[in-house]
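The complex is shown incomplete by one protein chain, all other protein chains being positioned as in the whole.
Per-chain numbering from 1; labels A and B assigned in written order.
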Amino acid sequence: MTRILVVGEVDATEAITKLSTEVATLARALADALGMETLGLIPSAGAEGGAGEFARYLPTVVVDDGVASGATASERAATIFAALESSLTDVHHVLLPASPDGRDLAGALSAFTGWGVLANATGAGSGDDGLVVEQSVFGGKLITRSTFTDGLGIVTVRPNTVTAVAQDAPGTVETRTTAPTASVAGVSVVDRIESEGAAVSIDDARIIVSGGRGVGGAEGFALLQDLADALGGAVGATRAAVDSGWIAYSQQIGQTGKIVKPQLYLALGISGAIQHKVGMQTAETIVAVNRDPDAPMAEFADLYVVGDLVEVGRALLDQLRARAG
Amino acid sequence: MRSVTTADRAPGPYRLGEEHEMLRDAVRVLADERVAPRAAEVDRTGEFPEDLRRLLADHDILALPFPTEHGGLGGELLTVCLAVEQLSRACATTGLILAVQELGSLPITLAGTAEQQARWFPALASGEQLIAFALTEAEAGSDAAALRTTARRDGEAYVIDGGKRFISHGSVADLVVVFAVTDSDAKRHARLSAFVVEVPSDGFAVTRLEHKMGIRGSPTAELAFNGLRVPAANRLGEEGDGWSIAMRTLDRSRPGIAAQAVGIAQGALEVATAYARERKQFGQRIGDFQQIGAMLADMDAGVEAARQLLYKACVEIDAGAADASRWSALCKLVAGDTAMRVTTDAVQVLGGYGYIDEFPVERMMRDAKITQLYEGTQQIQRLVIARALLGTAD
Partner (left out) sequence: MRIVVLTKPVPDPASGAERLLPDGRLDRAASPAVVNGNDEYVLEAALKLVEAAGEGEVILLSMAPATAPETMRKALAMGAHRGVLVTDPALEGSCAVATTRVLAAALKTIEFDLVFAGVDTSDGVAGVVPAGIAALNGLPYLSYAAGIEPDMTARRVRVRRISPTGFDVLEAAMPALISGTQALGEPRYPSLKGIMAARNKTIDTLALAELGIDPSTVGTAGAKTKVHAWEPPPPRAATRVIRDAPDEAARQVVAFLAERRLV
């Protein structure tokens, strides 16, 4: 019986990330389909709190405290590699969140193990040859299905691929210590700076209210923030808005920004050019407001309002607030 | 390890290489952002745009035609023409700044000594100095060989008397290449010599600036020479080489005018196309009517054909083709006539709006006309081509 290893991430408050719980849910479904078992791993000392929450999604979670809590992704990868060679030799697949740290970890782990990587999975299932991973390529133009040629591999999973579902009963948590075998060149964290009023992350937001050139300025984004608050979502932006200095790069969606898959993408004053489209076109529902009836967005939005984004936006905000009572 | 320089890949005749595309795009961005906004004003005031000349200098555009050892960028004819085309798309006067810089310096490139090139090229490449080409006279236009300005040897200098007409940049140039008769008894084409006159100079005067139909920001001057002394060290080549220098210069400079013409035509086509997309009459955009669509299609076909002939001519001339004169004349003939036709049609597409200065096409039509006239009229181009086809009489 082979196992699927799910590597979980904890955030700065030591809580397990939402994406990790989604990956765990996906892993359980895969294990059922493939006749495998799952194992969760958090390679970070002192992560017992997050591990407890993680264990709601997996039968067993191991906290490996052979890694300092502030270690880099490469150091975590070295510990995982050592474990794969010693206590986890029956693990043939490793699933990771496709977060920045997750990708770094996947890269280092792939180098240590020589295993292939299928990145940014938007789905996974079983096929004739075992694990099949679904990916979205060419800015969403094609959906591909791929496998590992030797049955061993690493998969990074995108946010909102599945909804996290806890098990009926929580799993168990154990602690182990594995000494890394590969050496990793040290990187020290000298400082951690929290931005004033750091924005809600768009990475795994369920709802994103996004603005483009049409918003006209930083003040215009205040309306979007209000709408995002009313809807329980995050504020996103196009490159044009970020380049103009109206909003931080962390909120940029598109080719050189982030690729998101929220349940609702509300686009205000966004033309929908290809560089932005590739970042959001797989959103489940797309609603757009734009003065231009012929913008590219009109071709792939579900609902397209031709109008002034401030007028429509304010009316929408009023009505949403009224609904909430 | 095998080394491959990116210079190994020369552009093929049917596709521009990556380098040419990058260069073209770099100039286009500059033209769109900095030159186009000034074009209407340059035409209206008729003032030479010093600011744009400095812009071209600052961006090394004026350095394109000059060799690298003198601070130039070592661009070939195609490279220079790509730049002229993109500039002219926005403003024909500005495209001409580069074209004339090339025209004026070609005699020095073709016939100057290493010392002369080292003396004059650096300031021309940096754009600090401008150079003009003074061949035409009031009584010697198409019949250039009949010019009458004289240069009489006097010790270590020549004394030049006479005058020139229709000299582009004649009033803003620091150097003027003057063609003059040094031996009136010699055979027709051995009478002339070429001199580089450094301005200001005693005996050199600008006596008139023309008010023109188009390229109004480009100063077109009448020059007068009265006992103008020029050092013998400023003569290009030998006495009697003047005609040959002039003709070889025009063979290489005519593509620059063709490039200006193609640029003007492209600019007009773009304005007409945008208008045809936006303007609605009878309930639909006018571009969807067959008469307009057909006009635009013919305009596009014309511009593209002129452009491809231009690029091909540049490559052939640079490769040392024996029939360089024919290529040079062909591309200028086709491009000039195309520019006139396309700009006239562009005005037509815009209807009444094409006739007023709210839109640039009336200026483009006025600008286009000169490309059928200078650096050899279209009739002279036909003469050159026919001669190339038929050879001389037995």
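Operating definition for what follows: a contact is a pair of C-beta atoms (placed from the backbone, for glycine too) under 8 Å apart; a residue touches a chain by one contact, two chains touch by 3 or more.
The shown structure was predicted, so the numbers you read here are calculated from the model rather than taken from an experiment.
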Considering the full assembly, with which of the depicted chains is the omitted chain in contact?
-> A, B
Of B:H59, B:R279 or B:R382, which one is in contact with the hidden chain?
-> B:H59
Which of A:T25, A:T178 or A:Q252 touches the missing chain? It is A:Q252
Touching the left-out chain: which of A:S69, A:T144 or A:T181?
-> A:T144
Positions on chain B contacted by the hidden chain, ascending | 1-9, 17-19, 22-23, 26-27, 29, 59-61, 63-64, 73-75, 79
Chain A residues touching the omitted chain (full complex) = 11-12, 72-74, 77-78, 100, 103-108, 110-112, 114-120, 127, 132, 136-150, 152-153, 156, 182-195, 198, 201, 203, 207, 231, 239, 243, 249-250, 252, 255-257, 259, 263-264, 274-275, 278, 282, 285-287, 293, 298-308, 311-312, 314-316, 318-320, 323
